[in-house]
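Apart from one protein chain that is not included, each protein chain of the complex appears where it belongs.
Just so it is clear, A and B label the chains in written order, and each chain counts residues from 1 on its own.
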Amino acid sequence: MIRLEDIHKRYRSPVLRGIDLHVPAGCIYALIGPGASGKSVLLKVVAGLVRPERGKVYVDGEELGELDDLGLASVRRKIGMLFQNYALFDMTVFENIAFPLRRLYDLPDTEVRERVAERLARVALPGTEDRDPSRMSGGQKKRIGVARATVARPPIVLYDEPTAGLDPVTSQKIYDLIRDEQRAQGTTVMVISSDVSGVLSIADRVGMLHEGELVFDGTAEEARDSTIPAVRQFVHGLVEGPL
Amino acid sequence: MRSGLTRSIAALFEDAHQLGSLFGRTLYYLLHGKREKGSVARMMFEVGNKSLLFMCVTMGFIGAIIAFQTGLQAKKLVPDFSMIGATYLKLLVRDLAASLGALPLATRVGAGIAAELGSMVVTEQVDALRMCAADPVDYLVVPRFVASVVMGTVVLIIGGFVAYLAGMAVAQMVFDVNPHTFTNLSMVTTGDLTLGLFKCITYGGAIAIVSSQRGLATFGGSEGVGHATTEAVVGSCFAIIVLNLIISTLGYFFVPAL
Partner (left out) sequence: MSATPSSARPLLAIPRRIGLVVIALADQLGGAGMLLGQVLVRLRPRRIDRYELFRNLHRMGVRSLPIIAATAAFTGGIMVIQAAPFVEKYNAKNFVGWAATFTTFRELGPLLIALIFNGRVGANNTAELGTMKVTDQVDALRALAIDPVGYLVVPRVIAMVVMMVALCVIGDAVALGGAVLTADLLLDVDPRIFLSSALERLDTWDFLVGLIKSLLFGLMIALMSCYYGLATRGGAPGVGRAVNASVVASAAGVFVADYLSTFVLE
């Protein structure tokens, strides 16, 4: 479903240095790693929002580097994305979540209302349709972002830190939601998280970025038992180690 | 110095290419895009509401100044002010109402567009739009383009009227030309009107395209937004001046003035 080959991207200094990665269809892929290791940039590469200098990105069989704006737009229709800093629009909660539905389909108003209400209930924010997101807490904004990313039922969903700033109970609810949806719809999911134990509980596969390289790629089990020092330190939250 | 010059020429071509490409995509989405109910109307209100008062005030001053300069010039050539109103009106219709008015318009409208789009870029809202099946050109640039063309033209025409009235007042007070003599349409042709209108429309579009391009190219946080705003105003003013030279040259050949 998603395949990256030898991705290089630099801003002032190199951020991604030769990433090879494969996410099969119907898989939950967790991306972990210390801050500023390039996780968010990598997710944007997958969404076609950042063009790498070198390397190829295949999403659902299409190579993003060969597409023009319109081609990219049609690939992005298959992707829902939660941004690390929410990126909510200056509209009400309802309009934010209804936005992708309205742009993608011509649904009757009642159905749009129903689907937005269902999403809000799913992220434990029922009845908040008319509120202004800029006046809500970080955790609430995150959950509205999750609702917006999934409302159009895209086959691929990318979550950038869905549980940062959430209490443990809500975090677990979000993880359960991601897992349930994925099981119900067979979506392909990439999720970035710093909360390693939480995300490992739902992930099929795990990749760890460190200084722009993928230092680990395997199953959740393998990650827990890894003997690579950086992975071992990060997964088990040890103070001693190379990080 | 030499490398600095070649670099700025290369940058100029790069800018021109970017603007041309944005203009092309704007036209494409203007025809093929998804219509958002009310977005154009909202932007038209923004453009008009934001700039009308400012335009009236500045065009009042500019009108008075230009009338005064025209009078001074006329005084040195022929000691007869009977044609000053006709000449002034022709100049206003053919060029000044559009070209001078467009500069304050760019300051107000261009800065607004660039600041708004720039802050959407740095808060990742533009990326989010892309992920929500809303191309930023379609969703953000097209309504601003339409609004800026339509309302820009309206505001420029109103500004032209204000400039005319201010010129009339100056002619009366300084050169003793009564409003009746001053109001002399004999020199204004349909060609002049067409040329003036064409300029208004072009400048309105140019302000929207240049400022949107600068806004969408914002990078690097809130300082980046300030930078983009500055560049939008300067770039729009520069585009207006360049377009003025081009259109005026064409007008000289194809729309004879006298």
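The working rule: a contact is a pair of C-beta atoms (placed from the backbone, for glycine too) under 8 Å apart; a residue touches a chain by one contact, two chains touch by 3 or more.
Keep in mind that what you see is a predicted model, and the values were worked out from it rather than measured.
Displayed chains that the missing chain touches over the full complex: B (touch as defined at the top).
When the omitted chain is restored, the residue from B:Phe68, B:Phe161 or B:Phe198 that touches it is B:Phe68. Set against the missing chain, the residues B:Ser21, B:Ser82 or B:Thr249 yield one that touches it, B:Thr249. Per the touch definition above, the residue from B:Gly33, B:Gly112, B:Pro143 or B:Gly196 contacting the chain not shown is B:Gly112. When the missing chain is restored to the complex, the residue among B:Leu103, B:Val121, B:Met151 or B:Ala171 that touches it is B:Leu103.
Mapped onto chain B, contacts with the missing chain fall at residues 8, 54, 57-58, 61-62, 64-66, 68-69, 72-73, 76-77, 91, 94-95, 99, 103-104, 107-108, 111-112, 115, 119, 174, 221-223, 225-227, 229-230, 233-234, 237-238, 241-242, 244-245, 248-249, 251-252, 256-258.
Simple rule for what comes next: only the chains that are shown with their structure count from here on.
As a whole-number value, the distance joining the C-alpha centres of chain A and chain B reads 43 Å.
Residues 44, 47-49, 69, 72-73, 76-77, 79-81, 83, 85, 87-89, 99-100, 103-104, 148-149, 152 of chain A touch chain B in their complex. Taken in their complex, chain B has these residues touching chain A: 25, 34, 123-125, 127-135.
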